[in-house]
Every structure is written in structure tokens, then in C-alpha cells.
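What you see is the complex with one protein chain gone and the rest in place.
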Amino acid sequence: MNDSRHGTTVPAGMHMHHLITATGERTSDELLDEFVSDVDHVTLRGLYRDMLVIRRIDFEATALQRQGQLALWPPLLGQEAAQIGSVRALDPEDFIFPTYRENGVAYIRGANLAGIMSTWRGSANTGWDPHEFNMATPQIIIGAQTLHATGYAMGIAMEGKESLSIAYLGDGATSQGDVHESLVFAASFQAPVIFFCQNNHWAISEPVGLQSHLPLASRASGYGIPSLQVDGNDVLAVLAATRWAARRARTGGGPSFIEAVTYRMGPHTTADDPTRYRGVTELEEWAAKDPLTRLRSYLFNAGMLDAETEAAIAAEADAVAAELRDGCINLPDPEALSAFENVYVDPHPVLDRQREEYRRYLSSFEGSAS
Amino acid sequence: MNDSRHGTTVPAGMHMHHLITATGERTSDELLDEFVSDVDHVTLRGLYRDMLVIRRIDFEATALQRQGQLALWPPLLGQEAAQIGSVRALDPEDFIFPTYRENGVAYIRGANLAGIMSTWRGSANTGWDPHEFNMATPQIIIGAQTLHATGYAMGIAMEGKESLSIAYLGDGATSQGDVHESLVFAASFQAPVIFFCQNNHWAISEPVGLQSHLPLASRASGYGIPSLQVDGNDVLAVLAATRWAARRARTGGGPSFIEAVTYRMGPHTTADDPTRYRGVTELEEWAAKDPLTRLRSYLFNAGMLDAETEAAIAAEADAVAAELRDGCINLPDPEALSAFENVYVDPHPVLDRQREEYRRYLSSFEGSAS
Amino acid sequence: MSKLSLTQAINAGLRKAMEDDPKVVLLGEDIGTLGGVFRVTDGLMKDFGSHRVIDTPLAESAIIGTAVGLAYRGFRPVCEIQFDGFIYPGFDQIVSQVAKLHMRTHGQVRMPLTIRVPFGGGIGSPEHHSESPEAYFVHTSGLRVISPSSPQDAYTMLRQAIASDDPVLYFEPKRRYHTKGEVDLAAPLSAAPEMGSARVVCAGTDVTLVAYGPLVKTAMDAASAAADEGISIEVIDLRSLSPLDYPTLIESVRRTGRLVIAHEAGKTMGLGAEITATVTERCFNYLESAPVRVTGFDIPYPPSKLEKHHLPDLDRILDGVDRALGRTNSQTGMED
Partner (left out) sequence: MSKLSLTQAINAGLRKAMEDDPKVVLLGEDIGTLGGVFRVTDGLMKDFGSHRVIDTPLAESAIIGTAVGLAYRGFRPVCEIQFDGFIYPGFDQIVSQVAKLHMRTHGQVRMPLTIRVPFGGGIGSPEHHSESPEAYFVHTSGLRVISPSSPQDAYTMLRQAIASDDPVLYFEPKRRYHTKGEVDLAAPLSAAPEMGSARVVCAGTDVTLVAYGPLVKTAMDAASAAADEGISIEVIDLRSLSPLDYPTLIESVRRTGRLVIAHEAGKTMGLGAEITATVTERCFNYLESAPVRVTGFDIPYPPSKLEKHHLPDLDRILDGVDRALGRTNSQTGMED
């Protein structure tokens, strides 16, 4: 048995695509440049605003959890560029299959804030209609959604439509059999699906080096699926990479795999204590690569951001946070008998009887003291 | 949806290792030569004898199935070089995890012929003791055994022993999640395991091109597992390739993946009718690459085979076949109550009661007419 | 009316469903060019194309999981699991996704999947080819589970399953694949008995005998044999394993006062347990004797030379009937 600790550094051997450096300089990338040639400063500022807002959402939700208003929250802190860059590359009819951490993506897609919170509060199974926003609800079973995305994309191909599906997945998820089978099916049927892997370096307490010694993006090549590794804290590069994959999907090029290299700056969830398994130096290193800071520097240098615009964005974010808090706190508790709803579409006599028994049981307390 | 038929030709892009051509010429291979520098003509003739014997076993078993003596038989016809070359590269303490098709491997390992037949006759669950021959019994669940081999190898590594395990798998199996998870674990723990994939071009009726557009050996590289593609009908090359992987395993090099490119010349099993899904030209093409013919030519040219030695080998094979037939036909039917045996190691009152009930039931017929 | 084997009836049901609804697609291993290892899908790829009859790579979790994605897209996938014993790699997708997605999405996403599973023993197969895994799915809320025993039911119930907006496990009694029977291919679905209903296939007064799938024929044979001895057995073909049609069962048991349940699956936690429990709850004062279960043993499926012992046959069922009737039987005198 290999006793050595598995590293968390990204192994070499693959080209990491960048467009904006950690200090806010615009660089050029042979593959990606063309995909963002239309992105002007106003658009970039919009992406900055998006990231700031979802960071604010994340803070607010974390606070609500601490206050007992949410049962649990999986922070996205540090992954704003990966989430915003990818979702902003999509068309509204592209179908998204997220994990539990893409709450920022859900917000951008238009899901109602209280709805998003309802799942984490424990008051509802879903906060939005997947068909309304073309986005599935949070998937907790690691890797399962990648098969759904693949099947959905097979359906698009059968219909001959120019659309796509995207599966979000984490670095840890790449070890699951389902993810492999997704790559096999996607390659075999040339399905227009994007595998968007946020390598945030950790799967709860396990460093990415335990899942793979090689860059995760290199996994895809053995299936004949084009892949790339992109700086996941560079929103412009992520946008470009996702557009690259989306164009491939829409033009009959089949599946693509993107590894967005980023970092989970918070705990795995609010129930987690990362001090048990990772040091502060690593955290500090990544703080220096913060996705918001670099874009802020870039925009400042470009004269697109000043104290006033910043204040306006912050106010917008505060308003979103207030709406979130309000919506969350006022979420009604579900009705007891709603537990029996939607288990089946058609009537189910056995369950209907259980429902009736429980209705009787509940009503047996009516009128009784206490 | 891609409506085009999936091809069965081996895709280009990987070097296929050979040592003896289809016409029986010895060629040289930079990587493999050193691993067979000790293989003299006598050894080669021994490999020829092995192949001939297991082909004879296969014919006899097929015949026994046609005669109703076996319930089913999965022929190995065409895969003799892949089976013999690989098993002959192993040490007796190396542990083998086969599929259902490695009946030739089991024979070489020393398993009793009647024992091997007992599973296919339906009279026993196993025909040998895995611990006696360091070989697991046939695995029917596609891909499952690759995890067992990986775990076994993890155990070897924990103990710091110089040994290895080998998992046999088919081309179809590469699509299963379990095989992927095996590669992940093997790579992560640098387990001394050999993944020996016989790409016989078919998974029942499905051509290998449906499972992968790329050579299967290239799948391994995405995990950082060294792999190679070898002519699976060239027994010397298979021997060399397996020794290459075995040396890696024994010297701390971790896992390897071998794709032995061969062909299933018979049906999937005796229950299958391959004329429904494949043409005769393909079969003829592969008949020209027969693993026995080429070694026979080579040995003839080398003066190691003449009519007399051939007759001696044939007689040996006939004797094996006769022993097989005899052993098979005389296998006793299992006792009714043996169905209750070995479900558990320790006593199990619920099952023991069922056994007693069934014993009473059976004895209620005793003495009764009919 | 056409005389069809069970496989032909299933084939006809698939064909009809595909003709009626272009969103019906088939996925599975070897179902296309080969037409399935049992030829159930014979000819369908030729007639409907490889975009609707999809030979998939060899991976059951993906067969189910991509079908879930197809359902999100509005398709009605019919998955074939080649043999009962190969359903377990797809278990997670069935239990955690297929069964739960409708509730998870508050009814906004439907999972009209049909999962076809040839099941049961008696065909002399090696390990993993003769299992009866239905209980796992009956215990899983959110699924419907059915099993036809005749060509007519096979045809009709498959069409109902595909038409159902709930996910349905459709268990095919593979050892009855060659049973022939008259099938009305033209009768409208609306005229058929409900998918969730059981059927009294043989009326009787002394004891209620419940079976499903492959054992319905065995139960009928037992009823004939018993009739010769003057015992009147009422045979009920469950047809639906989830939900169970309790009104039909209860009405019968209240009349006969005695119940025998037969299945190939192991006794512990098999369908017989649930039926015994619920019937006892709801017919306690009508029962003349304890319900009797005649089942496979609690063992992994044995080598095929032993399966005749494991599988309930006519004699074991009749012995169980004797037990229910309080007549001398093989267990008479056994200490409790």
C-alpha cells in the first residue's frame, strides 16, 4: 500500500487555458480567444456583478444556516467564476444537470431564491420546475446526473435538434462508475453533452490526488472525447471554454469534457470542519487567485469599475440577499399530508389507504388537549 | 443519433505489438523482445501443445453441449494464444480472476477437467478450490472481477509481497462502471494488478466499435496506467506482454493494462447464433490469422514439428478430451439437500428450519408409489 | 385473434407502442441486430431504425440512467435488462432516480420508463440467469411492478406499462416464453382490465391460491389436480405486484378462509410475507388457518441440477394447500 499522502497540486502535462491572470492581466489563448471576441467590457462587468451576487447569496445562505433557518448549505465560495462562466455560455433551451453545489447557476437561470432555499431548509424537494428553467434539481447521488445529461443529449441527437445538455460534476465524482458509463455512451452515440467538471481540489476531506494522479481532463481522451483544462477562477476563460464545447455540441461534434480548475474556499457543507484535513497555506494560496479579485482588478484598470459602480453592485447584491432571507424565513412548512403527493402520477390504492389512515390518525388528535 | 453501424475494425493510432506474423515469421519488437529472450523452441512447442489441447477441450465441450451433457458452453475458439500466452507468463502464486471464458486458463492452472465442466453442466457452483489454484471461479457478472483483482492486489501491496493479481476481461466489459472504478483504485493505490483485456471484437452481438471508437488500450492512459496493444493471436507476443506487465507489478510499478486483439471464432455461447449479426468474410479474415496455424508454420520451419510430434500432440489432446468426456458424463448429480449447504459459514436457524422442512417434505414421498 | 407465444406477444406490444407513439424508444444490450437473446425485439430495429431500437454499450446503470435523461426530454424509454441477475448494476439509478424523480420534482418531471426484465428459473441456466428480484422493487416506493402470465396479458400489460406515466418494472416469466395463447391485437387498451388489478383465473371455494408470472400455470395445474381430490382451489393471478390488488385478494380469502401463496423468490421478505401480513391484518376474523407460503428457499439460486428442488412445483403447492386445509401434510407433527 502506498503510504504517501496524495497531493493536491494539479499534475503537470496538460495545458491550462487562461485569459485573465490572477493579477488581472488579459492574456491570449490560441484556442479560446475566438470564443470571446464579442465579449466587451460591459459584458465583463456583468459577469463580475453575477459573481458578486452569487457570492453574496452564498454568504447569506451560510448565515441563515448558522441561524438555524437552513438545515444545511453547500457553499460555492471560490467557484463563482466556474459557475458563472459556464452558465452564461449557454442558451436558455440548453438543459442543465447540476450537482448540489450549483446554486449560483440555478439563480442565474431564473430560479426563485426562496425556492432554491426550500430544499436546504428541508421544506420542499424542489424549488423550481425543471421544465420551466431547463435545469434539473440538485443531484445528491454523486455522478448520477451525468447519465441523465447523456441520455438527454442522445434525445436531442435523435430529434436532430441543435441543442445540448450540460452535466456539472465534481473532481470526486470522476471516480464513480456512472461518470465512466456516461463518457462511454456519450462517445458511442456522439451525444451533444458537455461534462463540466469543477475540480475544486477536494471531495469532502479527500484531495483530488486520491482520485487521480493525472489531470482529470486527460481522462476523457481515452474515450475519444475532446477535453481541456481551464483556469476555473478565470470567468472569461471558463466562458470561452464552455462556448468551445457548446459549439462542438451544436455542430454535431459530440461530447466535450471541461476541467475547470478551481478551489472550494469554504467547508464542504456547513456541517463540515475543513480544519481537520487541510492547512491554511493552501487556503491562502488560493485566496490569492480569487476569481472576483482578479476581474475586479481588470475592470478597475480598464476604467469600468469605480467606487460608485461598485457601490451600486453591492447594493444590488444586498437587495438579492434581503430577498433571499425574507423568502427563506417565510417559507411555509409543508402540510402533513403532502408527504403522500406525487409519489405516483396515477392513483395507487395501497398508498391512498395509508394516506387515509394517517389522515384519521391526525384527526384523532383534534379537539383533544395538548 | 448516429445511425451508422459501428465498425469492428481496430482503430488506428496505437502500436500493435507482434513477435510472430500470421504467416509464421519471427519479427522483432523493441519493447517485448527482452521478455522472451529465454524462450527457446522447446518452450514454444510447449505453448503450441497447450493451445492445441485447449482447442481440443473446447471442441469436446462444444460437442458435449450438443449432446445434452452440458447445459451451456462458452467457446474459446480463436482465443487460445491470448489465454495460453497470458497464463504461462504467471507464477503459481499470482492470483487469477477470470471471466466465464477462461476455461483454458483454468485447465493450465491445474483445475480438474470434470470440475471445470461441472459448472457448465449445472451440477456444481465451482469445479475447483480457488485457494488451491490461486484462481477464482468463473465470473458471469461482466466486469465485477476486475474490482476483486484490484482489491487482491491492494492486499499484496499492503503485505509488501512481490506478487500480483490478474483480471481477465472482455472488450464489452470495458463499458462497465466496475471496470472504471478498478482502474481508478488500481492507479490510486498503485496496486500490482494486470488488466488483461481480450478484445475478441464482439460482446455477444455487439461489435467492439459500439463500446469504443478508440483502441481499448488507450483508455488506460487517462488513468496514468501504462498499457499496450498486442496481437492476441500471437502467443509469444502475449507471453512477452504479460511478462512486461508482471515485471512492472512485481517491481512496484503498479497496474498495467493489456489489450490482446483477438477474435471470437465461435458463437458467444452454444446458445448463440452469430449468423444473425456477422458476416462470413470477417470470419474468413480472422481464420487466416489463426493462432495455432501461425505457430505451427513457425515450428515447422524451425524443424521443431514433424508428422510424428504432431501425432503425439494430437494423441495427447485426444487423451485429454477423453478424460474430459468421461469425467463430465460421470459427474454425479448433486444431492437435493446440498442446496442448503455453504450459504453461511455459521449456523443459521431460519435456513436450517427450511432445510428440515424440505427434508421432511422429501421423505413424505418415501415408500409412496411413483 | 392471433395465436402468439409470450415472446411474440411482447414483441407485438412493443411494435404497437412504437407505432402509436414516436416517443417510444428501446434501449438494451443486443436488442437490435440480434433481436435480443430471447428474440423478443426481433425485427424491430429493421422496421423502426437504430435511433429507436438502440443497441447500447454493455452497462446497465447507463441503460437506466440515460433512459432517465431521455424521459426528461419527453421520450418514453423501454429498457431491456438482459437477465434478472444483471439488474443490480442499475439498481442505484432505479431506486434513487427513477423511483424518486416524480416526487423530487413535485410532479413536474415524469418518468414514464418501462424496464423489461426476463425473470425466474426453470430453464437450466448458469448463475445469475434465474433470479427473482421482484421483491426489491416492490419494497421501493415510487415504482410499479407487474408480471404477466399469459400472452394476452403480456401484450396488454406491456402497452399499459409503456402508456403509464409512472415507471414500471415489467417482469417477464422467461420459462413461459414459448407458451402460446390467443391474443386480441386490436382490442383498445381502454377495454382491458386495469394494470393494477389481479385476476381470479380459476374460481374455487376451499382455499385461495395466489401466484404470479411463471407459477400461475403451476398453480392452475395444482387446482386441476386438487379438483380430482374434491378440493376446490381459487387461483388468483396477481398480475400487479405493486400495488397489490388487495380488494380482490381479500374478497377471496374472506370467502375461502384459507390462503396459500407461491413464488420462486426466497421466502424471507418475499411477496408472500407482505400478502400474508396484509391479509392477516384485514381478514383476521375470517382466516381458518395461517396463510401458507410455498416459495424458493433462502439460498442463492442453486446450480441448475438442483433447481427442481428450489422451485415450487405442483406437489409442493398441493402440500401447502393441505397445510392450509389442515389435512395431513409433510410438516404434520413438526414442532413449532
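For clarity, chains are labelled A, B and C in written order, and residue numbers in each chain start from 1.
Keep this in mind: a residue touches a chain if its C-beta (ideal position, glycine included) is under 8 Å from a C-beta of that chain, and two chains touch if they have at least 3 such contacts.
Remember, predicted model here, so these are calculated numbers, not experimental data.
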Review point. Which shown chains does the chain we cannot see touch?
Key: A, B, C
Practice item. Could you tell me which of A:Asn125, A:Asn199 or A:Thr262 touches the chain that is not displayed? Key: A:Asn125
Revision key, fill the gap. Given C:Val200, C:Ala225, C:Met269 or C:Leu314, the correct residue touching the omitted chain is C:Met269
Exercise for review: Consider the whole complex, including the chain that is not shown, and state which of B:Ala124, B:Ala173 or B:Val261 touches that chain.
Suggested key: B:Ala124
Revision key, fill the gap. Contacts from chain B to the absent chain lie at residues 95, 97, 124-126, 129-132, 136-137, 141, 144, 147-156, 158-159, 165, 177-178, 181-182, 184-185, 188-189, 341-346, 348-351
Practice item. Pick out the residues on chain A that sit against the missing chain. Key: 1, 3, 5, 71-72, 100, 119-125, 140-142, 172-173, 175-178, 203-206, 210-211, 271-272, 276-277, 333-334, 336, 338-340, 343, 350-351, 354-358, 360-361, 363-364
Revision key, fill the gap. Even though one chain is not shown, chain C touches it at residues 61, 85, 88-89, 91-92, 95-96, 99-100, 103-104, 127-128, 135-136, 138-139, 141-142, 242, 244, 250, 265-266, 268-274, 276-278, 280-284, 287, 289-293, 297-300, 336
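Here is the rule we go by: only the chains that are shown with their structure count from here on.
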Study note, to complete from the structure: Outermost chain relative to chain A, judged by CA means, is B
Review point. Any idea how many Å lie between the Cα centroids of chain A and chain B?
Key: 44
Review point. So how far apart, in whole Å, are chain B and chain C when each is placed at the average of its C-alpha atoms?
Key: 36
**Study point:** Multi-partner residues of chain B (at least 2 other chains)
**Key:** 1, 175-178, 210-211
Study note, to complete from the structure: Flagged in chain C as touching 2+ other chains are 51, 54, 56-57, 59, 61-62, 89
